[in-house]
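First the structure, in the form of structure tokens, and then the observations on it.
Every protein chain of the complex appears in place save one, which is left out.
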Amino acid sequence: MKIITVLTDFGYQDPYVGIMKGVMLNINPDLNIVDISHNVPSFSIRHAAFSVFSYYKYFPEDTIHLIVVDPGVGSKRKAIGARIDNRYFILPDNGIITYIWYYGKEKEAYVIENEKYFLKPVSNTFHGRDIFSPAASYLSRGIALKEFGPLLDKPILFSFYAPKKYDNRIEGEVIYTDKFGNVITNISREMLPTNKAFCVEIKNEKICKFVRFYGEAKEGERVSIVGSTGLLELSQNQESLKTSLNIRIGDKVKIVF
Amino acid sequence: MKIITVLTDFGYQDPYVGIMKGVMLNINPDLNIVDISHNVPSFSIRHAAFSVFSYYKYFPEDTIHLIVVDPGVGSKRKAIGARIDNRYFILPDNGIITYIWYYGKEKEAYVIENEKYFLKPVSNTFHGRDIFSPAASYLSRGIALKEFGPLLDKPILFSFYAPKKYDNRIEGEVIYTDKFGNVITNISREMLPTNKAFCVEIKNEKICKFVRFYGEAKEGERVSIVGSTGLLELSQNQESLKTSLNIRIGDKVKIVF
Partner (left out) sequence: MKIITVLTDFGYQDPYVGIMKGVMLNINPDLNIVDISHNVPSFSIRHAAFSVFSYYKYFPEDTIHLIVVDPGVGSKRKAIGARIDNRYFILPDNGIITYIWYYGKEKEAYVIENEKYFLKPVSNTFHGRDIFSPAASYLSRGIALKEFGPLLDKPILFSFYAPKKYDNRIEGEVIYTDKFGNVITNISREMLPTNKAFCVEIKNEKICKFVRFYGEAKEGERVSIVGSTGLLELSQNQESLKTSLNIRIGDKVKIVF
């Protein structure tokens, strides 16, 4: 069975995700559809971008990753089918592809515009049903990406602030916050000083305790830690640091040592 | 693999849905169980009725659709197995079947009462486990609906207000509200005037802007749109119209032109 993973902001209450699953199974009944999440914050392209970047590489190589977070549905934004380092992605051309494209080595993207592979009539409000799901399912049946439409020079990437290392500090930003209130930065383990202590400055607060695992922090204590993604995370033991400091994706982070 | 879709109001925290999946896989291990939603508002028969009506037709023809929203569990309400236009439905006889039955062409329904196909002992509180899931799974193994019990003359349908068109107006009602706060009416695209402007009246407010896709609306603006179901929807850009006007299923809607 071919695997298609699904990430959306459609939530868990409405029939929209079920409709997409129906469309895919109707085109290819022999599918293993894997729910990732349908609770991406509504229209949050940056949340979806980091999310797919963090899970795609754990799946087998020929997996198809379908992502529908699509505030521009019905407008002229393109639909794209991409192949990056032997993985497949079907998603709107609105920046979700940013991290997987930027860090990918072998990569190509095609516009999805061949109506032969659309569910008709195509609506103006639900391309997840009419364009993205059919494309993912036809792809699982062996249709090549180039059958969907022309090669795309370069998909739309949002600008992101690459972390910078100076003599006495590193500057980066928040790229994700999770349900535990953990705050994930774009500063990787490799950038951190190995032989001296450091403090993390965020929102006019200083976090100077670095731990190796959550259990080392005392109740309520704020700490930094290298998380499971290999990136520096900020965390408050048994509380949500995100809430207590009102942190959002894009907030600046400074490490001083 | 046979497909069984599942729609319930059991939520995502408790073991009830997992128990139903176990019961089904124990009877037929070769099943593709597809989650639609388990967040139907508790006991909301009308929500479930519209939901299944909107997704069932996208699945392959022999799919079995299991729906457990069952406020009358343990009382004398019947359990039914239905076949409507070559699709199968297992659900309580409490009105959930209303739209799929009313709009279906070829249709028949059977009472599920043959204890041979029950999980025993049958509880008074969880027929999802003891009656509905076993029936769905035995059906997937080829047991005919008529093996479950006698033909049912007509399942229970709730009364719903069919939209009416007059010279200068259309009267309808709200049949669904989704997580984005979009308000779906029962007025179809075909009923709308094609060559003149119109306003929608709801809750003493007037919405006079009609758009083709969400992006045409300005921030916070209230608009009407033909949604992905082919029905007229009301929407407030980047806000929840449902919340801002406190709209519920059954609220009256009037289109004036």
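The first chain written gets the first letter, and so on, giving A and B; residue counts start at 1 in each chain.
Definition applied: a contact is a pair of C-beta atoms (placed from the backbone, for glycine too) under 8 Å apart; a residue touches a chain by one contact, two chains touch by 3 or more.
Every value quoted in this text rests on a predicted model; they were computed, and no experiment measured them.
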Identified contact with the non-displayed chain, of A:113, A:147 or A:178: A:178
Given B:4, B:33, B:82 or B:255, the one touching the chain that is not displayed: B:33
Contact set of chain B toward the excluded chain (per top definition): 10-19, 21-23, 25-26, 29-30, 33, 35, 42, 71-75, 123-126, 129-130
Chain A, residues in touch with the chain not shown (by the definition above): 1, 3, 5, 7, 12, 32, 34-41, 51-52, 54-60, 63, 178-180, 212-216, 225-228
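Keep in mind that, in the parts below, only the chains that are shown with their structure count from here on.
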Computed distance of Cα centres, chain B from chain A, in Å: 31
